[in-house]
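Read through the structure below, which is laid out as structure tokens, and then see the notes.
So, chain A:
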Amino acid sequence: MIPWLTIAIALPAIGAVAVRALSRARTPAADTAQMRRSEAATGGGTDTITQVRPARGTAAGAENAKRVAFGFSLATLAVVVAMALRFDTGASGMQFEQTHDWIPRFGVHYAVGVDGIALVLILLSAVLVPLVMLAAWREHEDREDGGAGYFALILVLQAMMVGVFAATDVFLFYVFFEAMLIPVYFMIGRYGRGEQRARAAVKFLLYSLVGGLIMLVAVIGVYVAGGTFLWTELTGSGGALAGIDTELAVWLFLGFFIAFAIKAPMWPVHTWLPDAAQASRPGTAVLLVGVLDKVGTYGMLRYCLELFPSAVSAFVWPVVALSVVSIVYGAILAIGQSDMMRLVAYTSVSHFGFITLGIFALTEQAQAGAALYMVNHGFATGALFLVVGFLISRRGSAEIADYGGVQRVAPLLAGAFLVAGLAGLGLPGLAPFVSEFLVLIGVYAFSPVAAVIAVLGVVLAALYILWMFQRTMTGPTPERLSGLKDLNVREKWAVGPLLALLIVFGLYPQPMLDAIGPAVERTAQIGTADTSAADGATTEEGGRE
Partner candidate 1 sequence: MAVVTHHAYLAAEPAVATAADSPVLSFAWLLFALPLAGAAILLLGGRRTDKWGHLLGTLLPVASFVLAALILFDLLGRAGDARSVSVPVYEWFTVGGFSAGVDLLVDPLSISFALLITFVGSLIHVYSIGYMAEDPGRRRFFAYLNLFVAAMLVLVLADNFVLLFLGWEGVGLASYLLIGFWQYKPSAATAAKKAFLINRVGDLGLLVAMMIMFAVLGAVSFSEVFAAVPGASDGILLAIGLLLLLGACGKSAQLPLQAWLLDAMEGPTPVSALIHAATMVTAGVYLIVRAGPIFEGAPVAQTAVVTVGAATMLAGGIIASAKDDIKKSLAGSTMSQIGMMVLAAGLGPVGYVAAIAHLITHGFFKAGLFLGAGSVMHAMNEGVDMRRYGGLAAKMPITFATFGVGYLAIIGVPLLSGWWTKESIISATFGVGGTAGLVLGSAVILGALLTAFYMSRMVFMTFLGKPRWEEGVHPHESPASMTVPMVLLAIGSLALGAFLMLGDRFATFLAPATGAEVHHFDVAHAFTAPYGIAALVVLVLGVAAAWAIYLRKPVAETAPKGNLVTVAASRELYGNEINEGLVMRPGQVLTKALAVIEDKVIDAAVHGLGAGVRDSSSGLGRAQTGFARSYALTMLFGAVIVAATLAVRL
Partner candidate 2 sequence: MDPMNYIVLAALLFTIGAVGVLVRRNAIIVFMCVELMLNACNLAFVAFARMHGDIEGQVIAFFVMVVAAAEVVVGLAIIMQIFRTRRSASLDDANLLKN
């Protein structure tokens, strides 16, 4: 029995340490100047990853460190794919489980395991990380560490992302949930973009901490009420939480929900996201919006719904209302943005509205759609952020007004931009359509009004995407952009796989739906399940003390 999940968590963590060690073992800072000179000499034109740069010392060290980081991320991807191939789509419950005592005195375990939803999200993160590294390869070369520190942070983040999705101990989940903030804080605050990056990083940190601390209270509450942190022992009709008072369940649900709503981000606690996205490097934004925010929606499905089924009915309507507001509000604000990173961030607010709407509609189609949406949104928005990043790396600006007529000088870049955008607006044939459609179909059965308002988001999506495309890519090419370079080999490899995945999963999403299916069957019953049937459940409080 191979501990797949532990390997998937440990591998990037080890990688991060290795990268750090490699980038530290370098010659004095005098080489930095030399590196800058060689940078100027090569002029960015020789921009393939296989090419050995002429600079020695720091640059070569950083290059090696980055290659090691990339290698570790690929190895993680291989491990995760191998695990996914062994996943039994027929079984409900958790797979690849491992449970070890961590702090026995408080009942804290190192316990990991995945169901279909966690599996696809881990796959998503494993796919995105190497691509983000490729896209960010040249981003921090003028720094002392040549960007190796950034790559190490990405690996740290990856370990935590896998951990947060795989954790089946509520306390372990909380630890990963909070610990994720640390690498992201530095990725924005230290390696970010623009003057406002420190402020944006603090804003992100404060928002997340507020949510996290409220969740900590609820986590402790779960232990007090249920006597265990183990997810598998807490849930289900015979679980430790099955018999708890509904009022208590509502409060604990709320504790978790606030943290997840901030993370998700849901209207009206979303305002950290546009700032954070604007101040992020595109690679950071991909991981932040593509994977990290999914922890919020994943948490709603896994923790809010499954731990406190008796509280769900009290929350369904408020959450549905907030989701619908998020969809329309995010879309309308996206239309008015002048910064592409902010624009994409607002589109994500809108898309996350679809996801939460799908989760709380409590129908099988809607929840399957929502779970699939988490992955598809990661691919689509990831691709969009990467392409915007390519523009930024060329002109140093994310302002829409600084561009125009790019299609003429860089048709491949424009094409990638269009495909990613079309995926974002839910064009059939590309992956997000399937999830969006399933959400809508499922939500209609629950509330026609909510579904019809949500459809408005689909129309608005066409407006914000195509208008952005029109303003940046079409029209006459201004003189200052006439030398703009098209995608190079490295960039093609960074964004190409995402576009391919968007098309493949748009035409053949069934494998993912098969993986998600059993997990969703379990959670979709929650709204209707008879929770009073759990009277016979015994709490284990006595035995534990």
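These made the cut because all candidates are chains of the complex that A comes from, given by their letters.
Everything that follows uses one rule, which is that a residue touches a chain if its C-beta (ideal position, glycine included) is under 8 Å from a C-beta of that chain, and two chains touch if they have at least 3 such contacts; residues count from 1.
In this text, all values refer to a predicted model and were calculated from it rather than measured experimentally.
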| item | value |
| --- | --- |
| Among 1 or 2, touch partner of chain A in the complex | 1 |
| Of chain A, residues touching candidate 1 in the complex | 206-207, 268, 271, 329, 332-333, 335-336, 363-365, 368-369, 405, 407-408, 415, 422, 427-429, 433-434, 437-438, 440-441, 444-445, 448, 451-452, 455-456, 458-459, 462-463, 466-467, 469-470, 473-477, 507-510, 513, 517, 520-521, 524 |
